[in-house]
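The other protein chains are all here in position, but one chain of the complex has been omitted.
Then we have subunit A:
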Amino acid sequence: MPLDNAPEGKRKFNVVGTRPLRPDGIDKVTGRAKFGADASAPGQLVGRILRSPHAHAIIRKIDTSKAEKLPGVKAVITRDDFPDHTGGSGGLYDTLCNVMAREKAFYEGHAVAAVAATSASIARQALKLIKVDYEVLPHVTDVDEAMKPGAPLLHKDMFTDGVDPKPKKPSNIARRFEFGHGDVEAGFKKADIIVERSFKTEAAHQGYIEPHAALASMGPDGSAELWCCTQGHYMVRDVCSQLLGIDIARLRVTQSEIGGGFGGKTTVFIEPVALALARKANRPVKVVMTREEVFKASGPTASTSIDIKIGVTKDGLITAADGVFRYQGGPFQGCSPAEFGAMSAFAQFHLDNVRAVAYDVVCNRPKTISYRAPGAPMANFAVESVIEELAHKLGMEPIDFRIKNAAREGTKSSYGPVYGPIGLGATLEAAKNHPHFKAPLGPNQGRGMAAGFWFNFGGQSCVTLNIPVDGSITVSVGSPDIGGSRAAMCMMVAEEMGIPYDHVRAIIADTSALGYNDVTDGSRTTFATGMACILAARDAIKKLCARAAATWGIPEDAVKWENGYAKPAGPNAGDFAPLSLKEIAEASPGTGGPIAGHHEFSADGAGVSFATHICDVEVDPETGRSSIVRYTVIQDAGKAVHPSYVEGQFQGGAVQGIGWALNEEYIYGKDGRLQNAGFLDYRIPVCSDLPMIDTQILEIPNPGHPYGVRGVGETSIVPPLAAIANAVANATGVRFTQIPLSPPRVLKGIEEAKKAGGRKAA
């Protein structure tokens, strides 16, 4: 059964690479799609959460007696309803502490109690009747402040890991990481020019439109059901069942349609609370976050403080690169993406001497969670800003400087592995040849660029493909579709089966229907779950061929599958009329029963991904306001299964990066409270703030995937911060080292530079 057409990278595709209509489009625009808050159950109660008004406080006592007596209140829960089944330490314990505060409230918005009541207004009234006795403690929200000796301590038992010897004094530094190779000190000695700068970035929120929502029910026998919007319902199932102390198999989680996640829905917040309320009330309970809760109590990304030092020779070769990356991830260890920041920071360069040291720091802010390429955009901002500055000092075109030092096949990456075929050089060359690159600039405009990297991930996937008697196909996958993966799955199955795209339908199965699937993150779904779809289709084809073989009375391996037909091959070629998928399916009840394909695995070989962004910014010299005039994304997709979706991912990442670079930030008051917990003052860009984002897809096949696919969802948010900062620097002559580039900050920089008489850093 020759399924593999020779070198698959060069294979000719029929469906893959086309742009069919998205399967979820009509449901979404007509309102038929069911999102997290759209489900209801008979007898359902409204669940609401009481949250700490303090950034840091010991919870001495919680008195719920008045709330419990309020008519209509069916359950009130606190930390006492979450006995520790986790063993008292580690990530799962921290998740437990985050979903319901235990000894301390660690940030404004930290959950301290919850109620389930017959109406929203009764639930709200009940929250007011809960008396929490707090002992308010000093707090810290800035990463540099948190690292200082004498800073308010979040955990008395936090002794920095990764330092030898382990410190004897507790601190807010959870862990130190170090990556790199060579000898940076020796490298700097060989340098003719060294640039060293410090940077800061503020926290940004993923800004998904759909707030977290969950509907939970739990029977007296301990079997439970949960409907929620998440990027990983298997993760939700496993975490919730462990937190609640029930068997994993007792909890069935169904993923709703999702209104955006971007990494923010890769953990649990309200789901265990909804389940605990449902258990206590013995009725279904629905919990929906408000936007304010989303900002204060879900997981934004880290704020950071970064130092970068890079040395070069006169002819533009980097001799050493060194960086310190301090990321605060909220109140718990291991939440900040400091490690990924440090690993990715220098990944786009071929370096003999490189060192990246990261600190994972805790602060009185919400527990951070992934945001698209977690940790990388901030590190890239710092590194690519210094790269641009070095190029200017060298008198070299920044793009030539980048090309000269670019990582390539065989480069030992800054984080360890040696690269296989990668697309960085191709994106840089494409940028250099792009018409955007040479287009003239207007007054007060500057052009900036940056190249970015993301690891990409494979992971566990499990797929079942069912062929009913009419020959149409249902593919059941367990990976939530947050960026168009259903279309990609259908296309890959159609490609393998040799049938039209619209004969295939993909559904996201609940946790009881399939084996474990990792969260949709790490840009893994089209790569890993897509590969499982291809392999499940091949499994089904094998069975279809077997049925045909039995019908014809020839050996199974004498049947080949071609363009949707089983055909006799080899010595039997031409002996029988080919049988179509539909004919075999129709006959299946009499030839051995239903036909299904299946595949389960843990995918390796996710190809790393690179992108180069070019952007033109116009800076108003009198107001400091920056507008994006033109923006181009060039990225290696390996193989674009559905090019429109790939372009959408490129554009979406760029736009989120633009928001982060120019406007978005978590603003804290002296009291440790968030000042802008709403879209009125947390400004994400809308279409009218932006030019069309141009895209160019490059296809350097990933040898780890049968079609060459690489993940594309995350890399696109990595370069924008740096590309924009470089454009602003080139427009104003001022190097800004702090994000966001808000108008007052930019104007101040311009005016100070004017006073100082020329280029400077702000």
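Keep in mind that, in the parts below, a contact is a pair of C-beta atoms (placed from the backbone, for glycine too) under 8 Å apart; a residue touches a chain by one contact, two chains touch by 3 or more; residues count from 1.
In this section, contacts and distances are computed from a predicted model.
Asks: For the chain that's not shown, choose its UniProt protein name out of "Ferrous iron transport protein B", "Carbon monoxide dehydrogenase medium subunit", "FtsX-like permease family protein" or "Fe-S cluster assembly ATPase SufC".
Replies: The correct option from "Ferrous iron transport protein B", "Carbon monoxide dehydrogenase medium subunit", "FtsX-like permease family protein" or "Fe-S cluster assembly ATPase SufC" is "Carbon monoxide dehydrogenase medium subunit", the UniProt name of the unshown chain.
Asks: Using the touch definition up top, pick the residue from A:Ser40, A:Ser65, A:Ser602 or A:Thr623 that touches the left-out chain.
Replies: If we include the chain that is not displayed, A:Thr623 is the one touching it.
Asks: From the list A:Asp192, A:Glu292, A:Asp352 or A:Glu429, which touches the chain that is not on show?
Replies: A:Glu292
Asks: From the list A:Thr612, A:Thr715 or A:Ser742, pick the residue that touches the absent chain.
Replies: Checking each option in A:Thr612, A:Thr715 or A:Ser742, the one touching the absent chain turns out to be A:Ser742.
Asks: From the list A:Asp247, A:Asp604 or A:Asp681, pick the residue that touches the absent chain.
Replies: Answer from the full complex: A:Asp681 touches the omitted chain.
Asks: Using the touch rule from the top, list residues of subunit A that touch the missing partner.
Replies: Within subunit A, the residues touching the omitted chain are 124, 290-292, 622-623, 625, 662-663, 667, 675-676, 678, 680-681, 683, 685-686, 688-689, 742-744, 747-748.
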